[in-house]
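Just passing along the structure, written as structure tokens.
For this depiction, one protein chain was excluded, whereas all remaining protein chains were kept in their positions.
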């Protein structure tokens, strides 16, 4: 699944493990049991489930590698396995929100117990290199679920007529704030190497590093803003079929899309959007967020540009200095004003389908199901978002979602 | 909607109101917030919602009759209105399980607040007769929801792989216990009066009392038992289309029915069923429970008998002494052994469609939506069940559900 | 299934058989193979299928009673069995429109062959009384399908943007024509006998004749007209939930109902409707047609009246002289102007659910599936329509359809 650095410093791994686990707890500190139980749709999961599933991952793949290990509760293997067919039967995904027991307290106890056992084994040095690599993988896995937990919880909360706030974000920026001006950045073409080649951690889908041919290209220095998106809306783009992919137009019509996800238009307030701090006015200088691939693609066409491929994106990101911004701050959970960042604010839809890199191989065993089996009819996003943990992103990172997904913190960057 | 006794004793009403409210609290005493939040299907509701909705009923129809009343929270009117179109827009029924806020504690506070205000007004004598009648209606309404709350919660709990227990019911009866022998009871025909004519409370759908013609009929003295149902199964009845109504056969096939709801067959344990005390062996001498109208109808055909009409049932019940048994005991929530009772153990599917009585009129205003608008494609059940509050049943009572419903505590009684 | 007159005159039966068969051929004379092949929805069937199925009925139940009979084609038994589980597996109902072979010519040959064989056996006197009764039943069965054939074909044709005409009906009546004035007809109550008791043919569901109790009632002398229905529309009835049954309101919203089936409103032309003579203006003095039970029920509520029960209807029809009008004329296929008829113009939705009469028994064997197994969640219609063959109706006749059906030629008569 992953290569762990061979000279793994056990102490560093343990610190990392504890930090990651602690942040999950931090993120849910203010959530009631009621908040943590339901799911808003099949593709989103309950908060409680995210907490238990990330724990199950360590239990199944790290503790479970020990033939003498006796699972805390056999039912948990059924309830908290996400999609690992090799592990066995699973609770139906669409019914995750109907599991009332174990409750939040039991899940917390499950977390503490497994955490302690993993930590003990790491300290005691009884884990082999493969298990240590799985501890590291489990940390990255849990970070992914930290982002999903917030993404899913935002979706759940948004359906509530009360439109409640989850975090007490400081006041919104001055609505007259200006985004960074749009600057085009040249990326020279030619045979280019992409994919992870480092000694550090990367997911299997970022490997192997390989050559691709690129033509010269220019990428926008910053992401598309809400100000630009309101022009797109005002120009009637949601009513013009020729701007849209055929599937996109059908989805737009069946879903009644007229603006990004969570946006609403009122006579009095104009455009507002739902945030984890409650419903607020759309801020013009922020990057647009919660758009589908279909909308990103239509916007680029409308603007006279196009989306970059994932390889163009990676070549661009590798060509300059890495600038981070707009990553997970548990007190905010919302994009910063649009400026020139490489990684952060919103995930960026690319023109690329999510396919295996040449020579891609999955890990043996159940953990081989981690990424590879989803390489069908999904679209690659690059970068990171305002709910991505700061340790998590890389410029070789390949995120992926179906083309109609809007609950993800995703926007776009233009290319030409 | 209902006629309240004109010499309403205010003290008695107040006692009744407080008793009913207290029992709802008693029923959920041991339920966690997690237990109370989700719903298992569109036609079932969260426990928390039942608690809030029954409170909203008093707020809307009793407190709200006062033009000066200021609602506790305008969102509650949207969230906890069930189906009253006249009151306004409602939260979608299928999404009741996604409401995390207000939480359980807030709902409890809502209950206490409205309860106090209603009680104050009753004590102060400031409610007119119509409002007092609505307080009485609200008590009966809340009793209906006590039954639904347990019925829905059982359904939710049953989907959990852990098959947890909710009540610590005393040990099951001796599995070799015998049910009461089957005795046929003669009911003479002729012009017969049915429907409520009393001075006490009845729902609008039980009125007006009117004449019907009945032929002579015999009804079974007790309900059909699990022992009899296992014969039905063993005889291959679930595989013989000629025993079934056309819609019933289609439902059986699409749902894969092979036994009553909650039943399961294992090599080792034989037939077991899920109860609010967890999964337990099927007890032969208990009345069969959790069957659909389709199954009741097919059983009667298989047995060479038929279901009684609701009028035959009422004539039978009125012809002898009323014997109650198997009503709500919060420590048990399960049918008793089958014996000769008029009201209790399991609701009894009748051969009658749920239609208005001749001369039926709905109450003016929103409360007129209580019963009348559901008189389409539903089937009448008579009697009461092991989760019906003891004060609730009457022999003129008309319960109703669609023909494919199995989560209700329903069985059957034969006629010939 | 049915009682045939014991002194059956063979010649009369043969004449009847030939007449019925010839009318089916007459009805499809001008239809192309393309017209006869598709189906517009699962509950409607292709014209070609109706022609073959009515033939299969004679083959299966009359010819097939002879153990030596060798079916013309074993595939026909699979393709043209409608719903007889006892006969065996069937082609899926929703895919009847995908059967291209046998084609129309082969179906015609199948008809001729089976017809000749049945006629030969009737002439030769080799059929026993039970088989003769099935020949008679088959004639009534084929008449039902003559009505369905036209009803289904109208539905299919209506979906065509060209809105083609099938019959060359003479000019529409003077649009200023007046319907018969509305006269209320008194029907005295008491113990009343309903159901068929005659020596002639009746379906099993019309028997046994039995007693019911009726209160005094008045029925409208004529059916509700298009003029009255446009008032109902103009009064906003399709936007007022309190006029509708709960299921009706949900159906109205999901289907976007704003007027009867086939009606359309244009700025220029006002209300038009699709007829088998093409699209034409709605004629005010005609009875309203192509409404669902939900609409009939809502109209009666709006008008301050109600629908009659099927027993009230039958008592009314039996109380005076039987007046026929508006039955099948292959050159017209459309209701006459509203006047005082007992049987004809449009089927009349009643307030009654379709349930077995007390003492109802089905015939042994497959033919027992004819009517009984559909006695669930359907509504009784009485009378006859402009596409009912003239020999077909009786005042004891019980037609039935689900509450949301609109492609049937159905309207209503008021009661009070």
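All chains are identified by letter, namely A, B and C, in their written order; residue positions are counted from 1 within each chain.
What we mean here is this: a contact is a pair of C-beta atoms (placed from the backbone, for glycine too) under 8 Å apart; a residue touches a chain by one contact, two chains touch by 3 or more.
On a predicted model such as this, the values are computed, not experimentally measured, just so you know.
The chain not shown here makes contact, within the complete complex, with A, C. The chain omitted from view is touched by exactly one of C:124, C:162 or C:234, namely C:162. If you put the hidden chain back, the residue from C:12, C:95, C:112 or C:177 that touches it is C:95. The residue from A:86, A:116 or A:319 that touches the chain not shown here is A:86. Of A:95, A:119, A:245 or A:318, it is A:245 that touches the chain left out of the display.
With the whole complex as reference, residues 32-40, 48, 75, 78-79, 91, 95, 97-104, 156-157, 159-162, 164 of chain C touch the missing chain. Looking at chain A, the residues touching the absent chain are 83, 85-86, 191, 210-213, 215, 241-242, 244-249, 294, 351-353, 355-356, 358-359, 368-369, 373-377, 403.
We adopt the following convention: only the chains that are shown with their structure count from here on.
Via touching contacts only, the remaining chains, with chain B excluded and nothing moved, are grouped as A | C.
Distance from the chain A centre to the chain B centre is 46 Å, each centre being the mean of its Cα atoms.
Among the residues of chain C, none is in touch with two or more other chains.
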